[in-house]
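Below is one structure. I have some questions about it.
Complex shown without one protein chain; remaining protein chains in place.
Order of writing sets the labels: A and B. Residues in every chain begin at 1.
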Amino acid sequence: MGERETVYEGLKRQGVSRRGFFQLSSLLAAFLSLPKSDGTRQLGLGEFKPKPSLVRQVRKALESKPRVPVIWLEFQDCAGCTESISRSLSPTLSNLVLNTLDIEYQETLMAAAGFQAEGAKQAAMEKYAGQYLLVVEGSVTTKDGGVYCTIGGKANDALLREAAAGAAAIVAVGNCAAFGGIPAAAPAPTEGVGVDQIITDKPVINLPGCPGIPEVYTNTVVHYLVFGALPELDELKRPKAFYGVAIHDRCLRRPFYDAGKFANVFDDEGYRKGYCLYKLGCKGPTTYNACASMRWMNGLSFPIQSGHPCLGCSQPNFWDGGGFYQGQSAPLDRPDALVIGAAAGAGLALGAAAAAANRVQKKRARSESEESGG
Amino acid sequence: MTWDEVLRFARGPLFKVALIVFIGGMAYRLMRVLLLGWGRDRVPAMGSKAAGVVKSYLKGILIWPFIPWVKGTFRRNPLIYVAGGLFHLGLFVVIFLGTAHMLVWKSLLGFGWPTLALPIVDWLAAVAIVAMLALLVNRLVNPVLRMISGPAEWLNWGVVFLPMVTGYIMTHHLWFGYTTLFSMHMLAVDLLLIYIPLSRISHFMFYFFSRTIHGTEFGKRGVTP
Partner (left out) sequence: MLATQEALNQFVEETGGWIASQLEACTRCGMCTEACHFYLTSGNPAYSPVWKMELLRRAYEGRFTVSGRLKLALGIEKPISQSDLEAWRTIDYEACTLCNRCSLVCPMGIDLGSLIHGVRGALAAAGEVPDDLEQATQKQIEDGSPLGVDLDAWRDRIDWIQDEWDIELPIDVQGADTMAVFTSIELMKFPSNFAYIAKIMEAAGESWTISSKGREVVNFGLFEGNTEHTVLFLKRIFDAAQELGVKRVMVTECGHAYEALRWTSFNLMQVPAGLEVTHIAGVLGEFVEQGRIQLKPGAMDDGTITFHDACKIQRKGGHIKEPRMILNILAPESFVEMTPNKEEGICCGGGGGVISIKEADQKRFDAFELKIDQMNQIGAQRVAMVCSNCRLQFADCVQHFGLDWKIYGLSQMVAESLAGDGDAGGVQPAKEG
């Protein structure tokens, strides 16, 4: 690893002092001050005093480890996750963190295009085989041989498999790459699926959201960088550190929920008073993400705080979850009036038949007892 | 299969099927009784049948809060009255006046209504659960109930108790994960929906038959207390 620049060297080259580097290490360690098992610690900038030993660990890692090569593939996506990560409003943190990455291939951001870009990707994959981080954005389509998403004439699933073969770790950013997202929503003409439906032999880490919170992306990568391993994941392969707590359980409007104070209609009196948005369809109770604690725009706000019910965008199938304004508790599927009418009709008909059969029995019983002189 | 998938299944296709079975099943039970033959009542009435019916329903709804009034009618074992009443009260409040459930009704009917604050609903749910347990113990211990209870009665208790207890644990985030418990609650609810037309839990539909008959029989005779 001697010939590759370490993170510290890269930072020094950009003019960051030794002291600044110490500060960065502390900050990063704060993000990583998480118990390893349950991910229920609240995340907030500067809220926790990390253990000195952890700060040292982070510093040592950044001093000695080289920057991580990243191959960033986009398939059926809107590039929103790319926008998110690069729109981060904490230049000190994100840009510096991004400087720990060595992005070899990123369609949206890189200058090169066409054969040049594809060539750069092949070269990087060969040079850093077994070391690079594969980040995937957008869902994958295999329908009709994958023709609905091709790059340079190659189908997206083939490209994914090729890239995954030499990856040290695979990160699916955004709901599309994690669970299929928009392309998987009804009627799903291309039948988009998440990365882990294609890559089944290697661990995939999901960082869903639509888009995901930038600090979630960057800090997951930092975790990988510092500890050399993926963080603890839940059953949907999301880091428990960021997805271990439901929005509902950290939401600032929760007291209103408990007190039964709701906004019934947008802009009604309750809404203007900032009451709970549960009746407007908030999916907070079943949505796991860091929005209510870390929040967006460097901790500025998040949808509920700004007055819109949570969409549940870090959960699978949130597009088809009954609708953004339907209650979280409501069923996801229900029979329509015609089917209900048919069921009732069938029931009534069968019941009438049963009653008729029973009446025949009664008649027979009467005639039997009359015969026997009953 | 992840709990998330289980949850989506239980809230989605399984719920749809359960609701269809529920509606079809109840329609079947209704018709089977409705068309079994009803004789015309030729007995001249002495009092008002209509008044009897009204009083009968009022008595049925209000009888529970006025236990001292009915105390003369039964001597011992007020447990069934109290526990049964508390259970039904809690059940109705939770199902109709709990916000989460109201939103379910809203999605099915197209309109909603105001609901009670969570602590009240929650407390009544706890009371209902305790009442259910008391009723279970009573059914196990009371010699008459032991005699008249078969496998159906125990099943009835279990199928009704499961949604209540999973719902309560779910709301309080006590054990397992929310998604897991929500899945269990939905599975229990789906089971209940399918089981109702196959069991005596359907009594809420036949209530209207028996109470109306009761009212006409007593009203006819001019006995409307």
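Here are a few things to note about the model shown:
Criterion: contacts are C-beta pairs under 8 Å (C-beta built on N, C-alpha and C of every residue); 3 or more make two chains touch, one makes a residue touch a chain.
Predicted model only: the values in this text are computed from it and were never measured.
Residues of chain A in touch with the missing chain: 354, 358, 361-362, 365-366, 368-369, 372, 374. Residue positions on chain B in contact with the hidden chain: 29, 32-39, 41-44, 46-47, 56, 60, 63, 70, 72-77, 80-81, 84, 142-149, 151, 153, 198, 200, 202-203, 206-207, 209-211, 213-215, 217-218, 220-223, 225, in rising order.
We adopt the following convention: only the chains that are shown with their structure count from here on.
Once the centre of each chain is set as its mean CA position, chain A and chain B turn out to be 40 Å apart. Chain contact summary for the complex, chain A toward chain B: residues 235-236, 246, 249, 257-262, 278-279, 285-286, 315-317, 322, 326-335, 339-340, 343-352, 354-356, 358-359, 362. In the complex of the two chains, the chain B residues touching chain A come out as 2-5, 7-8, 11-13, 15-16, 19-21, 23-37, 99-104, 106-108, 112, 115-120, 173, 178-179, 182.
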